[in-house]
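Only a single protein chain was left out; the remaining protein chains are all shown in position.
Chains: A, B and C, in written order; residue numbering restarts at 1 for each.
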Amino acid sequence: MGTAESMLKSYPKDIGHTDIALLASCIEACIDCAQTCTACADACLGEDTAADLAACIGTDLNCADLCSATARILSRQTGNNTMLTQAVLNACVTACQQCGDECARHSHHEHCRICAQACRTCEQACRDVLDTVR
Amino acid sequence: MGTAESMLKSYPKDIGHTDIALLASCIEACIDCAQTCTACADACLGEDTAADLAACIGTDLNCADLCSATARILSRQTGNNTMLTQAVLNACVTACQQCGDECARHSHHEHCRICAQACRTCEQACRDVLDTVR
Amino acid sequence: MGTAESMLKSYPKDIGHTDIALLASCIEACIDCAQTCTACADACLGEDTAADLAACIGTDLNCADLCSATARILSRQTGNNTMLTQAVLNACVTACQQCGDECARHSHHEHCRICAQACRTCEQACRDVLDTVR
Partner (left out) sequence: MGTAESMLKSYPKDIGHTDIALLASCIEACIDCAQTCTACADACLGEDTAADLAACIGTDLNCADLCSATARILSRQTGNNTMLTQAVLNACVTACQQCGDECARHSHHEHCRICAQACRTCEQACRDVLDTVR
């Protein structure tokens, strides 16, 4: 368990009617998904069949980059903006959905099975926060 | 001038009806905007009035993170996906617009003036690519 | 608890005499520290005394960027290289030490207190891995 929630609680100004526990969960899901996707791309590269997993590696890398950016943006309350939060969460949902679907197709590889799960968790966490900012 | 265009041209498979020059321009605009926003946040921090620039620093940091992620995703053709390209470009347009507006308000600071311009250029480059993937 | 350890275990090739539990701990410490530093920079920006915390914000941002890069590099076994692992861990130790010291000076701010702790934990985790790759 990371420090996302205690850090949000220590923010010195009022952060409105934000559901802090939900937001913290989403930040943790994003950074966990980013790490898992980075490791999954690498494990796919280590397979003898890496060439067949090229699309999976590509979606892993995209998902890692978007989850990392989303985690950082959600971690910032200063200069926060609802439109940007929505847009980045929408993009993150798309990346997680695409990567989760792709990895699920290769779930006989343990790394893809775990990664598909991390993507589903992150996708849902992003949707949950999106529901509160709409 | 970076190598984005020559790298896209060296991609070994067909990348469809993509306008390579336009895509390369957008990648370069994103990495330039990311660097400028990172430096602008830092220059704002160096001002004696940093506290008054807090929102500007926050939008700079968000814009830098999103532009970096967008540049990386646009640089990848393997496992490429139109829905993700659109979603991340939409988020990048939003970040650049917000940061361009915020920096334009402080354009008496040379760093904010240059940064507003980099954001406008990047916003337009993202819109131009969006027009071709719709 | 993230998935770093199970992902390392699912890597399809032999990863030598690496202490997987130690390496996984270090990856988790890096991504936790990166998130905490990102949030601490933001919380410092939210303080009325943000201008006095400018150096702290700068070290937070540097530490976040280096911890993120370190987590990604440590997550990759393919094309792994001892010299790079050592060099990036050394840089990460330096960033965490500097940020931990700076935040400790402002530990009356809850966010700086938590962040100093995350930096110390990450610094130690990097040193522990360094001891095994020397």
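Convention: a residue touches a chain if its C-beta (ideal position, glycine included) is under 8 Å from a C-beta of that chain, and two chains touch if they have at least 3 such contacts.
Since this is a predicted model, take the numbers as computed values, not measurements.
Q: Among A:23, A:57 or A:71, which residue is in touch with the absent chain?
A: A:57
Q: Of the residues listed, C:40, C:54 or C:122, which one is in contact with the missing chain?
A: Answer from the full complex: C:54 touches the omitted chain.
Q: Touching residues of chain C against the unshown chain: what are they?
A: 54-59, 61-62, 65-66, 68-69, 72-73, 76-81, 83-84, 87-88, 90-91, 94-95, 98, 102
Q: Across the whole complex, list the residues on chain A that are touched by the chain not included here.
A: Spelled out for chain A, the touching residues are 41-42, 45-46, 48-51, 54, 57-58, 61.
Q: For chain B, enumerate the residues touching the unshown chain of the complex.
A: Counting only chain B, the missing chain is touched by 1-4, 6-13, 27, 31-32, 34-36, 38-40, 42-43, 45-48, 64, 68, 71-72, 75-78, 109-111, 114-115, 118.
Everything that follows uses one rule, which is that only the chains that are shown with their structure count from here on.
Q: What angle of turn lays chain B on top of chain C when you fit their CA atoms, given in steps of 5 degrees?
A: With C-alpha atoms aligned, the rotation comes to 180 degrees.
Q: Taking every chain's C-alpha mean, which one sits closest to the mean of all protein C-alpha atoms?
A: It is chain A that sits nearest the middle.
Q: Over half shared or under half: which fits the residue numbers at the contact of copies chain A and chain C, same or different?
A: Because over half of the interface numbers appear in both copies, chain C and chain A meet with the same residues.
Q: Find the geometric centre of each of chain A and chain C from their Cα atoms only, then give the gap between the two centres in Å, rounded to an integer.
A: 19
Q: Counting only residues that touch at least two other chains, what does the list for chain C look like?
A: Only 42, 45-48 qualify.
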